[in-house]
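Complex shown without one protein chain; remaining protein chains in place.
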Amino acid sequence: MTQSTNTAMPLLHADRVSSIRSGRVLFSQLQLAVQAGEIWQISGANGAGKSTLLRMLAGLLVPNEGEVRFNGQPLHRVRDDYHQQLLYIGHKAAVKPELSALENVFWQRRLGGDTTATAEQAQDWDVLEQLGLLGLEEEMTGRLSAGQQRRVALTRLWCSTASLWILDEPFTSLDVDGIALLQQRFLQHLSRGGSIVMTSHQPLTDTQLPLQQLTLNSARAEVLL
Amino acid sequence: MWRWLHPYAKPEATYRLVDKLLPWFAALTAVSLLVGMVWGLAFAPSDYQQGDSYRIIYIHVPSAIFSMGAYFGMAVMGVIALVWQIKTAEWSIPAIAPVGAAMTAIALFTGAIWGKPMWGTWWVWDARLTSELILLFLYVGVMALYYAFDDQRTGAKAAAILAIVGVVNLPIIHYSVEWWNTLHQGATITKFERPSIATSMLWPLLISLLGFMLLTISLVMMRFKNELLRHELHRPWAQRVLGTAEESH
Amino acid sequence: MMNSWQLWRSVLVKDLRIAARRRSDALNPLLFLLMVVTLFPLGIGPGPDILARIAPGIIWVAALLATLLGLDRLFKDDYNDGSLEQLCLLPQPLAFTLTAKVAAHWLLSGLPLVILSPVLALLLNLPLDAWWALALTLLLGTPALSALGAIGAALTLQLQRGGSLVSLILLPLFIPLLIFATSAVENAGMGLAVQGQLAILAAISVLTVTLAPLAMAAAVRMSMN
């Protein structure tokens, strides 16, 4: 269950973290050290605690034991710095069904910390085009298909300047083209020294990705209550 | 096997402390309540205006004071829980709330029973009774919020936040109700606040106050012990305390 | 980096835009208020004297209930679609960002009440001297209603059916507002001074609007569990 003892200080380090959810130990004493330029895939059965681990890494959840460190500092002490460097896309992708695709992209860019943002920008069109959403930009997002909505959410990966991506099931409801596109984007991000932590039920098809694996083993989970 | 769960956790120490103190508090409660009640009921002189009905004061006033006191204590625990992230403080909130609510209920119905011979009706919109009623609503809110959550830790945290919000509002509510009361009833005699009270009546009242304070603390301790065990049920110490630990493990 | 104020504005604009596309959500509490106010003359009888006497109480109680109705949409949608967790992950202070949502809620529920108040006054035969006082109390009091309501909404985010619980925990907190507001309207109807009550209402609103965001932020972070 423990991996990677690199000598350099890791970018993100989950140090002996444990999670106890509704009376069950999901994982305990877990070690994960993410270096710059690495991509980690967290795998495990349903309910093994993958999403919980990602939320802990993002700082949304406080570990029951242990601590998460960013550049060697506990998260709660460097919260603002960390959140500037972090892009987290959860299960729920923060796409507003009442807004159009373009408005959503604008809103996502705002969440990404873009100041220059005015309502319509050339780069938004580029991103929409790359993701195959051109022609749908004025449509209410709620009326798009699940895969298209996912693509709208993923536009953040093209707008953000964050160096660490934490993605919970980014491939959900994407088609083959979409998955390939996303993996290309991962490669770009990694080549620029960015890091990715993600969960996925599908194996990643792109063999170029220097994927590292962490498997959450629920068989060892203790029942508490 | 349990190595990742703290070998000697703080809640256990807290439990031991409370367990050790509780018998003393219980004994002191019994003594002071007995003295206060017997003195108040049998030895204190009769009131020249209200006769012997005023003897309800020996439970009404202490319970009213400590219904507020318990709420205040609950909010202090809420601040400790949220600011310093101390979980035992968090767990004390569901222990305090029902006891405080019970004190509030006592203050309410003793007030109503007292009102019947004095005013001829069970309920008057008197300032203190109204405040107590609202306080009861606040307690009910805290308890309902706590029990609405499946996850008790989240529930306790929510209750802590609400208790703090409530305690900030409590003085405002109290003041506004008092102001509302004078506005609508004019300067009538307030039956609970006497300008002065004879020393022979005051002493038993003070002892009753002490007794109710100790009673509140003892009841909270009893419930707090349960809360500690409930949250730590999976730890060996809790199983030992409950006598359900197994030998081989 | 984007400053807090820019984020505040974009949250407000986004919320107002979404509300504009779901008009019935914002309108329903107001229609509810209007109907409750209509029910009283039907239940008590249309005698103008008695109506004028109880009008301030009726209007304010109805306003409290209408506020409770509208609280559901304050954070729940954002919580369900993941937008709220994104706000938690921003470097900008959450408590401040959340006030933008409260402001949007007030613009959609409190302000229409103020505008509607002459109609309500007319329906209940409130003397002309009193209706401006009614409008002022609503203007000064409803920000506090929105801010307190937001605490209740944030505390019950995780609960599936939080509606009745929200009323239970909020109504006692609304009592001071009710007392001072109705007394101001009554005094105005009798030609007495109302500055005192209005000052207290304003003070309560200022206090609530400044302190409540802290409780809201704590409650929202707690709900991320």
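All chains are identified by letter, namely A, B and C, in their written order; residue positions are counted from 1 within each chain.
Keep this in mind: a contact is a pair of C-beta atoms (placed from the backbone, for glycine too) under 8 Å apart; a residue touches a chain by one contact, two chains touch by 3 or more.
What we mean here is this: contacts and distances are computed from a predicted model.
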item	value
Hidden chain of the complex, named as in its UniProt record, picked from "NADH-quinone oxidoreductase subunit K", "Heme exporter protein D", "Sodium:proton antiporter" or "Glucose/mannose transport system permease protein"	"Heme exporter protein D"
Sole contact to the chain not displayed, among B:110, B:130 or B:154	B:110
Sole residue of B:18, B:135 or B:238 that reaches the chain not shown, by the stated touch rule	B:238
Where the unshown chain meets chain B, residue by residue	37, 41-46, 51-53, 55-56, 59-60, 63, 98-99, 102, 105-106, 109-110, 113-114, 116-117, 215, 219, 222-223, 225-226, 229-230, 233-234, 238-239, 242-246
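Note that only the chains that are shown with their structure count from here on.
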item	value
Of all other chains, the one whose Cα centre sits farthest from chain C	A
Between chain B and chain C, centroid-to-centroid distance (C-alpha), Å	32
Distance from the mean Cα position of chain B to that of chain A, given in whole angstrom	47
Distance from the mean Cα position of chain C to that of chain A, given in whole angstrom	37
Set of chain A residues in contact with two or more other chains	none
Interface hub residues of chain B, defined as touching at least two other chains	151
Chain C to chain B touching residues, read off their complex	148, 151, 155-156, 158-159, 162, 165, 168-169, 171-173, 175-176, 179-180, 183, 204, 211-212, 215, 218-219, 222-223, 225
Complex contacts: residues of chain A adjacent to chain C	55, 58-61, 79-81, 83-84, 86, 88, 90-99, 103, 107, 110-111, 113-115, 117, 140
Contacting residues of chain C [partner chain A, same complex]	1-3, 6-7, 10, 14, 17-18, 21-22, 80-83, 85-91, 224-225
